[in-house]
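Of the protein chains in this complex, one is absent; all others appear in place.
Each chain carries a letter (A, B and C) given by its place in the written order, and its residues are counted from 1.
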Amino acid sequence: MSAALPVAILGAGRIGQVHARTIVHRIPGARVVGVADPRIEAAHALAGELDIPVVSDDPLQLIHAPEVQAVLVCSSTNTHADLVIEAARAGKHVFCEKPLDLGLDRIDAVLSEVQAAGVQLMLGFNRRFDPDFARVRTLVSGGAIGRPEMLRITSRDPSPPPAEYVAVSGGMFLDMTIHDFDMARFVMGQEVVELHTMAAVLVDPAIGAAGDVDSAVISLRFADGALGVIENSRRAVYGYDQRVEVLGSEGRVGNRNQAADSVQVADANGLHDPLPLDFFMQRYTAAYAAEIAAFVDAVRLEREPPVGGHDGRMAVVLGLAAKRSVELGRPVRVDEITA
Amino acid sequence: MSAALPVAILGAGRIGQVHARTIVHRIPGARVVGVADPRIEAAHALAGELDIPVVSDDPLQLIHAPEVQAVLVCSSTNTHADLVIEAARAGKHVFCEKPLDLGLDRIDAVLSEVQAAGVQLMLGFNRRFDPDFARVRTLVSGGAIGRPEMLRITSRDPSPPPAEYVAVSGGMFLDMTIHDFDMARFVMGQEVVELHTMAAVLVDPAIGAAGDVDSAVISLRFADGALGVIENSRRAVYGYDQRVEVLGSEGRVGNRNQAADSVQVADANGLHDPLPLDFFMQRYTAAYAAEIAAFVDAVRLEREPPVGGHDGRMAVVLGLAAKRSVELGRPVRVDEITA
Amino acid sequence: MSAALPVAILGAGRIGQVHARTIVHRIPGARVVGVADPRIEAAHALAGELDIPVVSDDPLQLIHAPEVQAVLVCSSTNTHADLVIEAARAGKHVFCEKPLDLGLDRIDAVLSEVQAAGVQLMLGFNRRFDPDFARVRTLVSGGAIGRPEMLRITSRDPSPPPAEYVAVSGGMFLDMTIHDFDMARFVMGQEVVELHTMAAVLVDPAIGAAGDVDSAVISLRFADGALGVIENSRRAVYGYDQRVEVLGSEGRVGNRNQAADSVQVADANGLHDPLPLDFFMQRYTAAYAAEIAAFVDAVRLEREPPVGGHDGRMAVVLGLAAKRSVELGRPVRVDEITA
Partner (left out) sequence: MSAALPVAILGAGRIGQVHARTIVHRIPGARVVGVADPRIEAAHALAGELDIPVVSDDPLQLIHAPEVQAVLVCSSTNTHADLVIEAARAGKHVFCEKPLDLGLDRIDAVLSEVQAAGVQLMLGFNRRFDPDFARVRTLVSGGAIGRPEMLRITSRDPSPPPAEYVAVSGGMFLDMTIHDFDMARFVMGQEVVELHTMAAVLVDPAIGAAGDVDSAVISLRFADGALGVIENSRRAVYGYDQRVEVLGSEGRVGNRNQAADSVQVADANGLHDPLPLDFFMQRYTAAYAAEIAAFVDAVRLEREPPVGGHDGRMAVVLGLAAKRSVELGRPVRVDEITA
């Protein structure tokens, strides 16, 4: 294999920091040669911590730096499409956090540019790399439960985001459920063809005032006729609730939530087990590392990344379908969105 | 309290036998004075086993027997309405297996007769008396999880019924899901106002050929805005899967399936735990006993039975709504059915 | 098979009531024809509840009643030996609660009389009939874990008995651990040849003042070289703790404690599961019924009862060895007791 892949981190916020640390400490096949963030002090802090040689307040500078072969787009959602296009045109491989964009036309434009440029594009659906969910997929695809017939995804955040975030995030379906849509496609190994959303504002009226919902039951129909359901809530006071279960003709497979330890206390009031890990930074630590390792491998070995542009597009399509189902009060076929 | 309540068992099939044995062996407050079944040998067998004095091939004979104060209607569904009306007119209290009838008009006629007669009517929604589900309800109503926001019922039979049964049963929604609809109303303590059904034939094409479905995801909206979902399948090769989970503003509550024992084997291939109890006769043994005890208590203490005619009616209403949602391919408001 | 076996209950206390109700309600192969207790009002109460025809304050009267074919000795420990001998001489089959006696000579005398009389004697080691422990034994003897190498029995009462009971009970090893000694022999299918006891008074100083201990770790060596350990405590505030685990050359098998329901609550403080069943009357309900059924079957089918006089003797031998190990402060070989 060639020498370590030189990458630039575009965006030194929470997730940019995670990826940068992962590369420096855990991925010998890559090295971080630059970090850019308009909040230059954030970029400097990360560079200082990790000995990153180049710091900039302009992501374009790093995209065009000759020594950079790949970029990780970790900036705010509204910048994703522009940066991916710019990087593709510059011949740089791209890892991009979800979503590519909130608009389908824009996504299609991005995908065209990427294809034309012949660079690799990988989308940041980290949960596919979680050991539990990866194992569920392996078991399902390996036939451990026969033909998969019914999927359930329980996905609940510990607490709702601020209402101002809701406004810019594209709403629950494009911000939170988008992960579950990707998980549904990943675990079942096929496309969703129809969905119905029953949604409500139960957690925080401010979310409703911002035009969004915070609770939903989304029914899914897959291409081969199998069914599914996603349960979403913006609040689970007991911690981040992330479970997948698949019923098949020959069995059932599913995961449990993970806790920081496995110590049980029994006292006169009951048996008490620890809460699930509180949120994604703890729950998906291993997944983030495996995800970036997969991107680096794909680029170095010149093979298709495991989560590509089509996956990024379809998750947004399903998010848009979920919104439309709420607006129309009826099931929506996926081809109504993509037509 | 008065002397033991004299009851007659109408129908000596599987469930009639269960109730008869329960009364004889476990409920000192009642005694079985007669059993009727058109298959007279079934009635004789049960009477022989339990020392029941009167045996008949005609349920009407027992309904009108002066010593009988209450009847348990355990015959086939298509006889329920007639027998309940006959018993009500005769001034006898009635315990009736679900459903009262497959038609709403007929159910309304039954309820009118019962009300006019002033007798007690209890419906056989046994699962309310299961220790697990009763505990879930107690915790929800007691505020253990704050305001209930999202209900999930996983309800899967171990294996599909014969296609000929499907034809006379009224279909999955009125035969199987009816229990889940009652559970939804019971656990949440309120009415469902809207539902959407996404259904499929995934288990047995013969069920489809008989005009029914065998798999469904049913989204629910409750009167106070809370959401819910019922997952149904006619097949779970690992046993009878009966789980309820409620998410609330302050927590989550749910049960596990029950097994015949709790012995785990660990070997070089994994940790192996026993399967869930195979079907309702094993799973709901305690529930059947508690249910009949509750009926006997209600009659003897002249108080409202815990599951009444309205409950029987609403479960059928929801079953009809689920069917209509499939036919129309859209959500259905409950008042569309009852209007 | 012959007509229902007519039995008499000797002792109308807690366990006598359990057995009488079991026979009346659950065992068609037997009927209770008499109950005796020096506290005659206890005998009358039980007879009234269950329609038992003969009531006496003298167990001998029932032993010698011609219609009685078997007796259940449910009286206090110090009467066991006399009653069993009397019954054997009268040609009556005997079910006797543990222990047969606290003295080995007396036990040997009893066994001689029983053998001479040719009657059946079954000892009340109810735990062998618990579905969990029966399953553990079946798995071990069936080779599910290969060769059994190490046994662990965790046996903790919810709360200590009154000190006055301790005095008459023969002490913890002959009153409480005796069940664990029997379980050890049952699960491993072989004899213990050596044991060492490390004991203490940690729960209640009054137990120490009465000359007994309330906590112990008892190491076991079996005939084929396998090892074992019994952990005893007279107090577990979280409920009756009854677990068995066996390590073998090819795996491990063990049970979990049982609770009244399986409902978990998750809130901001943790995941909370229900406590184990509080004590033996709840924990071993099914075991008591299966035990008596096994006795009745053995008598009616004229076959060896599954727990016989030798088992009753060996459990006492091990209890005496445990005591001697404490007194001598060293391991004790079983043949030191029996020699």
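Keep this in mind: a residue touches a chain if its C-beta (ideal position, glycine included) is under 8 Å from a C-beta of that chain, and two chains touch if they have at least 3 such contacts.
Quick caveat, the model's predicted, so the values are computed rather than measured.
Of B:L271, B:L301 or B:L328, it is B:L271 that touches the chain left out of the display. Which of C:D57, C:D82, C:E191 or C:E231 touches the hidden chain is settled by the complete complex: it is C:E231. Of C:L202, C:M281 or C:A294, it is C:L202 that touches the chain left out of the display. Among C:R152, C:R185 or C:R300, the one in contact with the hidden chain is C:R152. By the touch rule set out above, chain B reaches the unshown chain at residues 237-238, 266-275.
Where chain A meets the chain that is not shown, the touching residues are 25-26, 131-132, 135-136, 139, 144-145, 250-258, 260-268. Mapped onto chain C, the interface with the missing chain covers residues 147, 149-150, 152, 154, 156, 194, 196, 198-200, 202-203, 215-217, 219-221, 225-229, 231, 233, 235-238, 241, 247, 249-252, 329-331.
Just so we're on the same page, only the chains that are shown with their structure count from here on.
Greatest centre-to-centre distance from chain A is found for C, with centres as Cα means. Between chain B and chain C the centroid-to-centroid distance comes to 40 Å (mean Cα coordinates, whole Å). Computed from the mean C-alpha positions, the centre of chain A lies at a distance of 42 Å from the centre of chain B. Counting partners per residue, chain A has 237-238 as the residues that reach two or more other chains.
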